[in-house]
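Removed: one protein chain of the complex. Kept in place: all other protein chains.
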Amino acid sequence: MTTEVDMSAWHLEPELIRRYVAGAVGPELAASAEAHLMACAACRAALASHVDSGRAATIWADVVDRVDAPRPSLVERALVRLGVSEATARLVAATPTLRGPWLAAITGVLAFAAVAAQSDERWLRMFLVAAPLAPLAGVAVAFTSGLDPTREIGLATPYPGLRLLLIRTTAVLAVTVPVALAAGLALPGPAWLAAVWLLPAAGLTSAALALTGRLRPVLAVGVIAVGWVAVTTPTILEGKTGAFGGGAQLGWLGLAVGGVLWLTAGRHTVMMRLGRNS
Amino acid sequence: MTAVRVVGVTKAFGRTRALESVDFEADRGVTGLLGPNGAGKTTLLRMIATVLAPDEGRLWLLGHDPARARERTEIRHRLGYLPQEAGFHRGFTVFEFVDYVAILKSMTDRRSRHDEVRRVLALTGLKSVSGKRIRALSGGMRRRVGLAQALLGDPELLVLDEPTAGLDPEQRLRFREMVSQAGEGRTVVLSSHQTEDVAALCTRIAVIHQGRTRFVGTPAELIQQADGRVWTDTLRAATALAAWRTGDGTYRNVGQPPDGAELVTPTLEDAYLLLVGGAELEVLA
Partner (left out) sequence: MTSTPSDPRDDAALVAAVADGDRAAFEVLYQRHLPWLLVRLGRRCSLPDLVDEVVQDTFVAVWRSARRWDGRGEVAAWIWGIGIRRLVDALRQRPRPTTELVEFDGHETSAEDHVLLGVQYGDVGAALASLSPELRAVVQATVLDGLTTREAARLLGIPPGTVKTRMMRARAQLRERLA
């Protein structure tokens, strides 16, 4: 609806601007002014003094807050919905383990073991030995300095070391356990087989965490993992599933709880230990 | 009460003794740790940042003893640390990273935490890149991000490990200005092997070499140590501890001058070389 006249030659009169802003201008004049404003930066600038600066500043503060703030990921929003504080949710989401390549690796290994179990009874038993290693590996990865670039800075902050340890371990477990469970469901045999390794995994993870009071996380995990594999593999290949039996399950539960208690008691050592390497 | 007191601190890693009975003090203003690579500067700074504990000796930081857990936490609330290898989570934007550290510094309230993040970003001139990913920034900008996170919470004690390493001269100059500003009303302890930076910034210097303190005092006092020990010649003198070719083709020698040598006014660098002198020294251009 615009004519071919050269628009750049003239601008809106100050009086017209004032009336336009005050709403004291007819619809066709307003439409005209608005069409002009679309194309003229100078007149847009002229409008600025008519707008309440307090209102502009308030809107800006809100915009800036939404724009600066990192957009919460799906994980964070879910956690906040469950009652976790926004700050804690951010820490969980920043856990080094929650990265594609690592997840893919774990899934691959477990899936392979599950599929192999279809054909060979021994693979099934090996799956039970391997499954608890997944969360253990996750804990080690979460604390390897190579994968946590902000480790050194983090060590000098007042955030409780134990809390960070537990947050990260929970994040790791929340991701690896379902993956392992899903793989386990593909196993032949009764359904409870898929879950029989859970308590042992809890016990082992707890023991590894407790050991971080004495050893570096990677070393602690290594000791536990090697010990587990060395002890169970020979017996399980012979068909003796004692490590997963009813009584043993209670033992694992005890170990899990005991480990956490031990950690809580020595939480200050945990803080220092995480920073002991050169 | 001095902000930082280090007394008789010793630290060994396996068979290497990184620090040998080191004494050190720092108060308001900028104190520099000068020394070659591997001298023990990082080890000492890590102790001051409460990240490492000594094998022997004691520290007092801001009136607290970091050997005690509760006091350590108290110190950390008033401390800012920029390590030598400051890493960042991949994919973090500048704002996200500084916000992450702010959470670790126990700033739980979102609104005030974000205001604080914005404040330190403005201080370090990073406002225009707060939405950019850190991996897309130059080395100089990344270092500034490191400084920004160290300034969170307006700490009384700022520990900076080789803050200007790897920066080009222009970046170094700007970074020095920022550090100088940050030093006002605060205790800053920084390490460097660049004598110009130390000369420009520090009111007190400690020279560390092979795990021991060789000198503690003001820059002027350090320079004095080299009085009458620096001369120019047309070639590298035999009695020089260190010598290098200057821009106009002559050689600057540091060490024991022969009779009748043409003495020149020493700089901080000369004094440092004299102190640290040895066959395996890097010759600085």
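Here are some notes:
A and B label the chains in the order they appear, each numbered from 1.
What we mean here is this: contacts are C-beta pairs under 8 Å (C-beta built on N, C-alpha and C of every residue); 3 or more make two chains touch, one makes a residue touch a chain.
This structure is a prediction, so every number in the text was calculated from the model and none was measured.
Put simply, the hidden chain is in touch with A, B once you look at the whole complex. Checked against the full complex, the candidates A:31, A:78 or A:257 give a single residue touching the omitted chain, namely A:31.
Across the entire complex, the residue among B:38, B:63, B:91 or B:131 in touch with the chain not shown is B:131.
Against the chain not displayed here, chain A makes contact via residues 1-3, 5, 7, 10, 12-13, 16, 19-21, 23-39, 41, 44-45, 47-48, 50-51, 53, 55-63, 66-68. Although one chain is not displayed, chain B still touches it through residues 93, 127-133.
Heads up, the rule we're going with is that only the chains that are shown with their structure count from here on.
Look at where the CA atoms of chain A average out and do the same for chain B: the two points lie 35 Å apart. The residues of chain A lying in touch with chain B in their complex are 64-65, 67-70, 85-87, 90-91, 94, 96, 149-160, 164, 268, 271-272, 275-276, 278.
Of all the residues in chain B, the ones that touch chain A in their complex are 13, 18, 43, 49-53, 69, 72-74, 76-77, 79, 81-83, 85-90, 93, 95-97, 99-101, 103-108, 110-111, 113-114, 117-118, 130-131, 149, 159.
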